[in-house]
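Below you'll find the structure I mean.
Apart from one protein chain that is not included, each protein chain of the complex appears where it belongs.
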Amino acid sequence: MISELEMKISRDLLILVAVSFGLLVVSELLAPGFIEIDHLSFILEITAIVGTAALGQTLVILTGGIDLSVGTIMYLMLAIAPRLMREEFLLPFLICLAVGALVGAVNGILIAWARVPPIVQTIATMTALTGFIFIYSGGVSGAKAHPLLRAMTVNQIGPLHSCTVIWIILIIFFYIILHRTTYGRYIQALGSNPRASYLSGIKVKLTTFSVYTLSGLLSALAGLFFYGYANIPYYPSQTGGLGIDYAFSSITAVVVGGTLFTGGKGGPDRTFFGALFMQLLVSLLVMLGLPQALRLLVNGAILLVIVIIYKLLQKSIKLTKLS
Amino acid sequence: MVQSKLSPKLKKFATAYTVYVLLILFWIASSLFVKNFITLYNMVTIVIVCTSISLVSLGQNMVILTGGIDLSVGAVLSLATALASIFMKSDTILGVAVALAAGLLIGLFNGLIVSKLKIEPFIVTLGSMGIASGLALYLRPAPGGYISPEFINLVFYSIKIFDVNFPITCFLILVLTTIFGEIVLLKRNLGRMIYAVGGNEQYARLMGVPVDRVKIICYCISGLTAALAGLYISAMTRVGSPSVGDPFTLYSIIAVTLGGTSIQGGVGRYINTVGAAIIVASIERLMNQIGVLGIMGSWFTWIVEGIFLVIVIVLSMKVKGK
Partner (left out) sequence: MNDALSVIGLTKTFPGVIAVNNVTLSFKEGKIYGLVGENGAGKSTLIKLLTGAEKPTKGKILIKGEQAEINSVEEGELKYGICAVFQDDVSIPLLSVAENIFLGKESIFYKNGLITYSLLYRASEEVLKRLNLRIDVKTQMSNLSVAERKLVHIAKAVYKNPKILILDEATAPLSRTEVERLFSLLRELKQKGTTIIFISHRLREVLEISDVVIVMKDGKVVAEIENVNLSQDKVVEMMTGTKVELAFPKRAEKVGNIVLSLKGIKLDNILNNISLSLHEGEIVALAGLRGQGQEKLLEAIFGLEKLDGGEIYLSGKRIDISEPVDAIKNGIIYVSDKRDYEELWPTLSVLKNVSMASLNKRSRFGFIKLKNEMKEVAEMVDFLAIRAPSVLHETMYLSGGNKQKVALAKWLLVGGKVMLLNKPTDGIDVMTKMELYRILRDLAGRGKSILTYLSELPEVLNLPDRILVMREGAIIKEFKGGTVSEKELLASYYGSV
């Protein structure tokens, strides 16, 4: 019962999937064994880490905002989890998630009630947290990951790693929330027109608050996955605000997936493909032996190319619809 | 309280230059906290740091005033240092020229894609940031290269005043940049059009403002000032470096917004951005002086800055009355 045009909108998703397939093929040709189950599963494992943070970012971007603190929250987990998760697992695990949610909540409160612009607020959080992390952990690596955390991340369920499964479940969960629930509609409404949303009785402040809290929560989970995967926490020597590269990666995944800053299109499913595509790209570049410098360059260039293609597609669809 | 006793003129002055009021309060508080804060040596250090931030923030300020943002400035800065460190071997002027050309080109690229293809500035400059970073890293994988001594001496030409080396050129650069920024934004056609585009782009266009051209110019200036800052930093560090510019992207955004420029554009003055840059530099200096050092340098700075930022923004929101 979807109109013809609805199907055309997904043209950009088809392109993304097609190019992803292309990447897979090229990768397989260059390094036979790339598309073996184990390796693909490994790729999905890594994707799940940023992907979980990107999921929270998706919700935030759908409401017309942005969250630059996701990476910093991930590193915050690296700071506090080793200390909390000594013997016990479950309670510390929940506490870590709660801390992430709390940071997100602070963002949410200031953005929703004090009207601080999201970019400013999340940058402030990022700088504040960076300082905190270095005081708290002194930049020194902590203990190895708790075995249960390892299990939750790395162990396999069938062909997939646990973190991938959890990620996919979350994607499906939020997809349903976004498209089938009133809350999801309100998120879409916020991104499309916050003023009209307010006048129509939607609780704008509360909804805004909630997406940043969720983003914080999901970033925390992503950070724990990171810890579980890497086993030993470490911090890059970074002066520009810890975790900003992960923040940018999450945003890239969302944008490449086709979710728009202006609302109305996109969602968790798109981010899944966006994150996967970026990871496949990175893997291919690593396999081609490109040094980090060129990988950075290609990453940036591809992001631009994709976004430009989407924009041109959007223009041609708009012209059709106006007729 | 105190405010009601202030004359309206003073109040108006204070609201327009809130940053400077905060700056003075900060300096007073710091000098109470630490014995020798207001010294010539400290002021000199603050000026040196502040100049780099102010340079980058000039372009960023213009871009943000049009309602956009430039995430690539840090990367362009790094790229400029890298290019300078390579080309100055042949000729100093060539090194300067190549660095500036790179900044201009990247700015032009950003401006064209943002204005002609109408893609969000955040995303466009995110992409060009990657390209510029990659280039910088490729050209200069590790800090090194050659920055000509003549250049360094020119930029950091100092004279001794009361036993302290006072960098005249630095100071001059700071002052000239501030004057330039204020003049362009307030006293030139271009400046008025920048505010118009940020105020309401659609209407500005209908009123005959060449919106696309204005945006392209702003991104070009942003690239240029980032490159200039890069040259300045390369003189300071005496090497080219692939990632020295990274923190400057955030610094510039913080300085611009802390200085009262709205992230949506259309409101804000560059002189306040400079004031914010001075505050940031002052905080750094204070932390260094207290001796609060960490692995990454002045990590405590981050906390203070972060809280500072939020407080100021919240206060300014209250003043504007939503």
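When the chains are written out, they are named A and B in that same order, and each has its own residue count from 1.
FYI, contacts are C-beta pairs under 8 Å (C-beta built on N, C-alpha and C of every residue); 3 or more make two chains touch, one makes a residue touch a chain.
Model, not experiment: these values are computed from the prediction.
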- Message: For a quick check of understanding: of B:G145, B:G181 or B:G266, which residue touches the chain that isn't displayed?
- Response: B:G266
- Task: Kindly state which of the options A:G22, A:P147 or A:G264 is in contact with the chain not pictured.
- Result: A:G264
- Missing-chain contact, candidates B:N200, B:T237 or B:N288, resolves to B:N200
- Message: Could you pull out which residues of subunit A are in touch with the chain that's been left out?
- Response: 2-3, 5-6, 180-183, 185, 188-189, 191-193, 195-203, 260, 262-265, 319-323
- Considering the whole complex rather than only what is displayed, give the residues of subunit B touching the chain that is not shown. 183, 186-189, 192-193, 195-196, 199-200, 203-204, 206-210, 266-267
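Throughout what follows, only the chains that are shown with their structure count from here on.
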- Item | Centre-of-Cα separation between subunit B and subunit A, whole angstrom | 30
- In the complex, subunit B residues that touch subunit A: 69, 74, 113, 117-120, 122-124, 126-138, 141, 242, 246-250, 253-254, 257, 263-264, 294-297, 299-307, 309-310, 313-314, 317, 322
- Contact residues on subunit A for subunit B in the complex? 66, 110, 114-117, 119-121, 123-132, 134-135, 138-139, 237-241, 244, 248, 251-252, 255, 261, 291-301, 303-304, 307-308, 311
